[in-house]
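Shown here is a partial selection of chains from the complex, left in place.
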Amino acid sequence: MTLTQDKNNNNSIGVGLIGTGFMGKCHALAYGSVKAVFGAVPTPRLEVLCDVPSEKASAFADQFGFARSTDTWQDLVVDPAVDIVCITAPNKVHKEMALAALGAGKHVHLEKPMALTIADANELRDAAASAGVKTITGYNYLHNPAITHAHQLIESGAIGRVVHFRGAIDEDYQADPDLAWTWRAMKTEAGLGALGDLGCHLVSIATYLAGPIASLMADMQTIHHTRPVADGGASRAVENEDVASALVTFETGAQGVLTTSRSAWGRKSHIGFEVHGTEGMITFDQERMNELRLYQNRGALAEQGFKTILSGPAHPPYGEFVPAAGHQLGFNDLKVIEVHEFLKAIAEDRLAFPAFADAFHFEDVIHAIAASSRAGTRVSIKG
Amino acid sequence: MTLTQDKNNNNSIGVGLIGTGFMGKCHALAYGSVKAVFGAVPTPRLEVLCDVPSEKASAFADQFGFARSTDTWQDLVVDPAVDIVCITAPNKVHKEMALAALGAGKHVHLEKPMALTIADANELRDAAASAGVKTITGYNYLHNPAITHAHQLIESGAIGRVVHFRGAIDEDYQADPDLAWTWRAMKTEAGLGALGDLGCHLVSIATYLAGPIASLMADMQTIHHTRPVADGGASRAVENEDVASALVTFETGAQGVLTTSRSAWGRKSHIGFEVHGTEGMITFDQERMNELRLYQNRGALAEQGFKTILSGPAHPPYGEFVPAAGHQLGFNDLKVIEVHEFLKAIAEDRLAFPAFADAFHFEDVIHAIAASSRAGTRVSIKG
């Protein structure tokens, strides 16, 4: 595939987007603004938007600025004007869509989790490896400049050797016992529950900062075993878990603790972690996503303490959005950075991060957590 | 002026933008995404971008997605395809540009401060009143859903009668004594210093939450009296102040304290305020712009405390950006909300907020602070 030239003789690249929900809108906004934010990228052409029914697709195409719309994703993935296929449809159709897009020679931008089972994720990884195109997955929190800076601090030895990692990712969207039963409660629709919705994000951060995970022991639990059916007096079973926790061992030998809940009242987007090093510690909470906390065993003891570092131009690519520190990026900005990474990877013919191969490990770990919990024993990550 | 129809028979509206710096980019991003975010607004057509030299204008037009570019703002303001003129050029040329745009019958989106002197701001206010078009000013922090919610809480009596207001707005961009002299140090270029850059934002919030200010006593101070000239050994005088503080009395009789510094080490975008009421208190800090803190004298004493409310869909229009609470808006999102307010006001033929007439009061107050400080006496706000 080659990039086409736009009217200003700039490179441009055609985008097809499947889905118009939470993540669909987020993708639309990101592809629509990435050029204005970053400048030095191919210009995305918003070509085709897919949703059902067609009226919905058409209305959102108008809103999001797509040239055309369709209610048939199979048409979108083979559309000649489309170079990148963005998949934000429900998780259970990710695999079919992504395989079709890869098969059509399109670059694929796939929301997380890649698939409901690790076997399916593996099939996608293999398909991507042989497709000769670029892939990226929607592990958007990795693109927070504060997280990137944490990664760089660790790489540079700012906290010495990493010896321990703690992380929790929690929300409260399933905390209310009276909430009606939905597809989220079905294994065949939603997969692993909190692990699939949230836990895989935490694993992505843990491995970005502390390296791949080698083995783990885990527990998980469904808190609300049934939920009322919206239109009747009956209740229906919840098939997946609300909470999961794991004791992990990284390949480096460091240990860690990962835990997640979708029923944690008061948590709206809590992704808290601590990286313990031999010379310091780094902590973070996504609910204050523009702050990184750093402790270093340096200087006079009387002046040691956790430093709260506000994101700013010193933490690229923050400065592409705002030239002044402390003014803050938002959730949607992270997707813009993700899209920038993808466009640059395509333009430079290199792997994007995190590609399908990277995301496979994240999802391998969450399935291992589920397996360990069911078996009651330690599980090794095969990779 | 009437809105034109775009290819989908939607209303559209032509935008001309003067300036490509911090605020110029912010405007470009906002007009480029407001339709995708909000849906139900006229579609902005990015028609003309102006900067000097023309190569710069052309390059940024490409980056920002404007159809044309120019190095002559006088052409932009009379361009037939332009319905809205956005002015983000240096403060000292605001007046001339805005008068020309109003004279050409254009809606005007003007960055703050409107002008370097209150006489000039007054002239702009009068011109806007008679121009038969809509105006809005770039007091973007007012559009933070958390601030809007604070306003609504106060209006609804959640903290009783407002009896006191405290506010500070601080940054550290002029804190370093060794920083080179720039135009920011000149009265004729930058006007009032910290008051003009920052203080007027604080006044906009104070009056939004506690009503207009009636009188005040103030002090101000230049901390670094000279600064090195970049290309030589000499130093040059700093003509405006780094710090200003005022004891204010609101029209309601409530008192307050406002203070600002552009030399406050560690403050990157600190806009902290407290609204004291007879039944509670609200506090906020822009450096954690997605958090509002509320104390109410309600319920058991043993359970009273400041509640940290994370912005979410319950605080419109947050939900237009992200459907989940706690995921966070960023600085640039506030401008999108400001643009939405402007487009809606134009479509509904009503005053936008804050229009020139609103902003006049904000700037009246900062000039009164300067006047009080020079005179050493209390100054009344005439309005």
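Every chain is named by a letter (A and B) in the order it is written, and numbering of its residues begins at 1.
The rule is simple: a residue touches a chain if its C-beta (ideal position, glycine included) is under 8 Å from a C-beta of that chain, and two chains touch if they have at least 3 such contacts.
Keep in mind that what you see is a predicted model, and the values were worked out from it rather than measured.
Here 2 of the identical protein chains are placed; the entire complex in the file holds 4 of them.
Note that only the chains that are shown with their structure count from here on.
Averaging C-alpha coordinates per chain places the centre of subunit A 34 Å away from that of subunit B.
Residues 8, 10, 22, 25-26, 28-29, 32-33, 35-37, 39, 62-65, 171, 173, 267-270, 287-289, 310, 312, 321-333 of subunit B are the ones that touch subunit A when the two sit in their complex.
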